[in-house]
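Have a look at the structure below, then the notes.
With one protein chain held back, the other chains of the complex are shown just where they sit.
Order as written gives the chain letters A, B and C; numbering starts at 1 within each chain.
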Amino acid sequence: MPTDPVIEVAGVTKTFAGVRALDDVDFTLNRGEIHALVGENGAGKSTLIKVLTGIHTPDAGRITRKGHISTIYQEVNLVPLMSVAANLFLGREPRNRLGLIDRARRSADAAELLTGYGITADVSSPLGTLAVGEQQMVALARAVEADADVVIMDEPTSSLEPREVETLLEVVRKLHEAGIAIIYVSHRMDELYRICDTVTVLRDGRSVHSGPLKELPRIELVSLMLGRSVNEIQKHGTTAFGEDHYAGREPVLEATGLTSKPRINAVNVAIRPGEVVGLAGLLGSGRTETAKAIIGALPLDDGTVLVAGKPVPHNVKAATKAGISMLAEDRKTEGIIPNLSVRENIVLAALPRLSRFGVISRARQDRIVDTFITRLRIKVSSPEQKVAELSGGNQQKVLLARWLCTEPKILLLDEPTRGIDVGAKAEVQALIDELAREGLAVLLISSELDELLDGADRLIVLRDGAVAGELEGAQLTREHVLGAIAAEVMDDADSN
Amino acid sequence: MTLTATRTRWLQDNGVYVAVVALLLFNALFTANFLTLGNFTTQLVQAAPVLIVALGMALVIGTEGVDLSVGAVMALAAAIIPLYLGAGPLVAITMALVVGLAAGAFNGFLVAEVGIQPIVATLALLVGGRGLALVIAEGQLVQLHDPAFLALGTGDVLGIPISVLIAVLLAVVVAGLTNRTTFGRQLVAIGGNRKAATLAGLPVNRVLVGVYAICGVLAAVAGVLATSRLAASDPADMGLLMELSAITAVVVGGTPLTGGKVRVLGTVMGVVLMQLVRATLIKHNLPDSIAQMIQAAIIIAAVYVARERR
Amino acid sequence: MTTPMTTLTAATRTKVLQRQGAAVALVLMVAVSWLVFPRFGSLDNLRDLALQGSFLAVIALGMTFVIITGGIDLSVGSLYALGGVLAAWGSQYGFLVALALPLLVCGLIGLINGLLIARTNMAPFIVTLASLLFARGLLLAITDEGANTYQIPPDSAFVELGRGTVFGFGYPIFIAAVLCVLGGMILNRTSFGQNVFAAGGAEQSAILMGVPVAKTKILVYTMSGTLAGLAGALTAAYLQSGVTVIGVGTELDAISVVVIGGTLLTGGMGTVLGTVIGVGLIKVIQNVINQIGTLDSNYQSVVSGVFLLVVVVLQRILRR
Partner (left out) sequence: TARESPQTTNSGGPAASAAQQQTSGPGCSRAKTGYPQVDVKGATVGFSQSEKEANPFRVAETQSIKDEAAKRGVNLLVTNAQSDLNKQISDIKSLLDRGAKLLIVAPLNSDGLQPAFDAAKAKQVPVITIDRKVTSQPCTDYLTFIGSDFVEQGKRAAQQMVKATGGSGKVAILLGASGNNVTVDRTKGFKDGIAGTGLTVVAEQTGEFDRSKGQAVMEQLIQSNPDITAVYAENDEMGVGAVTALKAAGKSPGKDVKIVSVDGTRNAVQLVADGSYTAVIESNPRFGPLAFDTLEKFGKGDEIPQNIVISDDEYDTTNAAQKLSNAY
C-alpha cells in the first residue's frame, strides 16, 4: 500500500496528574486505510484519539493532520434533551431563504438519513429517550455525514447487537470505498479481523506494535496487548465461561407480568440460585427496561417481583435490601460517581455493611477495596484516584466491584463486559461463572451473542418488550436465537 | 508533574487559607488596634452565626442543591423565641429548633419526594417564610430580658464566647459527619450523580430530606444565637440576605456548587475570610459604594484561585 | 387500528399539559380572577398589568437564555437599577445617549460575567453574585452614595419611550413583545439558539460536537446584561428619573418566572413563551392580592410564597 499519511504522530507524550497515559507514541494513518487501535483497558487508546482531535494538548511530540476529522467518542456524546434531528444536524442545520433553520426539512432529512442506519425512532423526540445503542447509531450517522477525510470510532459497537453491528460495518465499508481513512477502536477481535487493514497496539501508553493486521495471528495480537506469552494465553478460549451451573430447586427470583407501557409488556423472568439466565433481543427490545423493572427503577403499570417467595416493594432501596443488584448499562450517567475516588465508588452500595452506627470502618473498607482492585485487575494509581480519571474499561470494573461487594443473591448484569478488554473480559466471565457456582442467580444481558450462548444456562428472547421465546439446552445455538429474534422482521413484513 | 503545576494545584486547594493570612497581615500592618484580643473575639462572635448557617449550606450544596430559605428560617426562629420564653429558655430554644427542623424537612420533601429543583423549592420559603415570621410576631420587634437566654449570646466559657464554642463544636460534628459516616458518603454520592446513587440503592430521598432538615436546624440555631446576642426578636431583619453570605462563604471555601464534594474546613475559612473583608472595609471607613466593589473583587479573586481546572 | 390512535392522542394530550402547565395555570387564574373581581378585567387594569409585566419580561428574556445554558445571572437586578440611573444621567445629552449608555455599560458587565464564566470555569452563581455587588457599588458611586437622583426632563423624547402609548398600551409593552418574539426565533430557529440548548444540555458533549460553547455562554451573559440595562432604561423613561432603590431582589423574580415557565434550571430545555406566561402569572397574582385588598402586608408575602409553591408543585405533578 502506498504511504500517504493523513495523520502522523511522532513522539507524543501525555501525562495526567501522575499517570503517563501516552509515552513517546508514534502513529501513522494512511489515506484510505482502516486502522485498528487496540490495547488493554487504560492502554491509552481514547487518550491518543483525544490528542489527535485536539481535545487534549500533548506534553511533548508532534502531530500532523490533513483534512477534516470526525469522531465518535467512546461514551455517547450527544445532547440528550435535544431532539434526534437537532442532534444530527447540530452545527450544520438546513436553512430557509431567511437564513432561519428549516425545521421541517431538518426532520425530513433526519428521518431519511436514519432509516439508512436502521433507526425508525421519532426524530422529533428527545435523543435521551432512545436506547443507548440507538443513540450510538445516531452518533455514527452524525459523524459519517460530516464530510470527513478521517473518521475515528472509539468502541462504536460496544452497545450494539449483531444486526446493528452489521449495519455499522457496512457503513465502515462504504466509507472505505469512498477513500476515507478510519481509525477503529474495539475490543472485539472478530470485527477487527473482518474490516481492518493495519493495527497499532498500545500497551501502558506505549506503542508496542504497528503493521498489517491480516498477517498477525489473533493469539499473537492478544499476547502483544497483554504483554504475556502466547502459551499463557492459549489456556483461555474466547469466552471463559464454564459449562454447567448447579441449579437450585426453587427460583430465588420470580418476576411476573412486568408491564410498563409502552416499553415492556407482561414479561416473566424466573431465576434459580446458581443459574445464569440470558436476555436476548434486538436493540430497544426492552432488555434494559426489564432489568430496571426488576430492580424497581422503572415505574410499573403492573407486575410483581418475588425474592425467595417474598414480594419486594417496587423501589431500588427495597430491592437492594432484598439482595438484588444491578450493573447499569450506561456507566457514565447511571454508574460512576465522577467526583468520588475509586475506593468510595466501590464501597458505595455496601456502606451499611461496612459501618457501625453510621460510622464507616476504615479498615474493613480498605480490605474489601484492595481485594477487588487486585481480583479484577483494576488499573489505578491509587484507590484515592478519582474514578472519572480511569479509562472506560476500568470504570466498568469498578462498577462490577461495587456490586460484588454487596454480596447479592441476584445479580442483574446489563452489558457487563461492554468496553472491557479481552484479558479482563475473560476474567469477568470467569467471575460470573464462579459466582453462579457459588449459588448466585444471574441475569445476563449482552449484545454479544457468543457471550450469551456460552454464559447462559437458559435464554429469554425479547421482542418489542414482550417475551418471544425461551431457549434451553440444545436449543442454545446461534441459529435458534437468531431465528427467535428475526421473527420480528417477518412480523414487520406481515403487518406492512 | 511540573513545579508550576504542583504550585497551582496547591494554591487551588489552599487559596482560601492564603487569602485569610494575607488579609490578617494587611490588617496587622495597616489597621489601628487590630491585634487585640477584644477585636479577635468580636470577629469570631460576628462570624459564628454565619458559620453555623454555612455549615448546613455546605452539606446542601454537596448534594448539588442550594437552600435560599436559611435567612427566612432564622427569622422564623427569632419570631418563635418570645412566644415560648415565658416557659423558660430551653422550651423556647427547643421550639425554635423544631420549627427550623420542620422548615428544612419541608424543603427536603419538596426537593426529594416532589422533585422540585432546590433553588425554586427553597425560594418559596424565602418569599413566604419571613412573611410568616412577621405574621407570628405581628410585625413587631420584641425586646428580650430573660438573663439565661441572653447569656447564650453574651456569655463565655474560659474567655471563649459561648456562640463561638457552639459554632466550633458544630463544625467538628459536621466535619465528622461528612468524612466518617455513611450519611456523609451518601450525601456526596447523591451530589455527584443522583441517578447512579439511586440505582446503587442508596436511600436518596431520606438523605436529601435529612440534609435539608440539618440545614434548617442549623439556620434555626444561628437564628437563636443571633437573637440572643441582639437581645431582641427582630423577624423583619433577622438573617436578611444570609443565604447569599452563606453560599459565598461555602464557595469561596472551595466547595463547588456542582455538588459531589463538601469542604468543611474550607467553609470555616470562607466564613472567616468574608468576615475579615467586612471588618477591614468598615474599619477603614470606606463608603458603601467602594466597599461593595471591593467585596466583589475579593470574591472573584478567591474563587478564581480555587476554581477547578478543566 | 384504534389502540395506537387512542394512546397517541392521550399521549399528545399529556404532552400538551406537561409543556403548558404554566399556561393552564395562567388561564385558570385569569378566569377565576375575572369572575371574582369585577375590576380585574377592566381595560385600565389590564393595561397596567401588561406594562408592569413588560419590564420584567425584558429581564426574564435574557435570563431564559442564561438558564437554558445551565447558568444563572444574579446581577440583573443591580444592572436594572444601574441601567436606569445611566439612562437618566445620559438623557441630558439626548435620546441616543440615554438609550445607548445603559445598554453599553450593562452589556459590558454582562460580557465580563460571560468571560469569567466561560473562560475560567467559575460558577455562574458566584460570578454574577459578585457583579450584583459590583453594579450596586458602581451605582452608588455615580450617584454620590445614592444622594443624587438624576431626573429626565419631562418633555424629552426619551420619556416618550417609556410613557407613550398606542390604544392606551404603553410602548414598553410593544418593545417587550417584539423582543420576546425575536428571542423565541433566535432560540429555535438559529444556530446560536441550538448552541444555547446544546451548551446547557450536555456541555462536554457539545464541546466534542464542535459547538462553540464558550462563545455561546459569553454571548448569552452579554445579552442578559444588555437586556437588564434596557429594562432599566425603559423603567427610567417611564418613571422620568433614575431611581436608585429599584431592582433589589429582581433577579429572584426573573428566575422564578423563567422556572415557572417550565425552563429547566439545570439547562438544556426551555421556551420564551413559557417565560412570558410566567411573567403573566406573577403579575396576575400580585394584582389579585391587591384586588382582595384587605390582606395584611405580612400575609401578602406568605400568599406569594404559597402561590409560587402551588404552581411549581402543580407543574411537577403534571409533568409526571
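Going forward, contacts are C-beta pairs under 8 Å (C-beta built on N, C-alpha and C of every residue); 3 or more make two chains touch, one makes a residue touch a chain.
Treat the numbers as computed from the prediction; the structure is a model and nothing was measured.
Counted over the whole complex, the shown chains touched by the missing one are B, C. Within the set B:Leu24, B:Ala102, B:Leu165 or B:Ala231, the residue that contacts the chain not displayed is B:Ala231. From the options B:Leu134, B:Leu177 or B:Val251, the residue with contact to the chain not on display is B:Leu134. In the complete complex, the residue from C:Gln92, C:Asn121 or C:Thr149 that touches the missing chain is C:Thr149.
Here one chain is not drawn; of B:Val20, B:Ile61 or B:Ala279, the residue touching it is B:Ala279.
For chain B, the list of residues touching the undisplayed chain reads 31-34, 36, 38-39, 42, 45-46, 134, 139-141, 143, 154, 226, 229-232, 234-238, 240, 278-279, 282-283, 285, 288-289.
Those residues of chain C that touch the chain absent from the view are 39, 42, 44-45, 48-49, 52, 55, 139-140, 143, 145-147, 149, 151, 154, 163, 235, 238-246, 248, 286-287, 290-291, 293-294, 296-298, 300-301.
Note that in this section only the chains that are shown with their structure count from here on.
The multi-chain contact residues of chain A, meaning those touching 2 or more other chains, do not exist; every residue touches at most one other chain.
Looking at chain C, residues 264 sit in touch with two or more other chains.
Against chain A, the residues of chain C that register as touching in their complex are 7, 185, 188-191, 193-195, 197-198, 201-202, 204-211, 264, 268-269.
If you check the complex, the residues on chain A that touch chain B are 15, 17-18, 295, 297, 316-317, 319-321, 325-326, 328, 333-340, 344, 348-349, 351-352, 355, 358-360, 402, 406. By the touch criterion stated above, chain C contacts chain B in their complex at residues 72, 116, 120-123, 125-127, 129-134, 136-141, 145, 252, 255-256, 259, 264-266, 296-306, 308-309, 312-313, 316-317.
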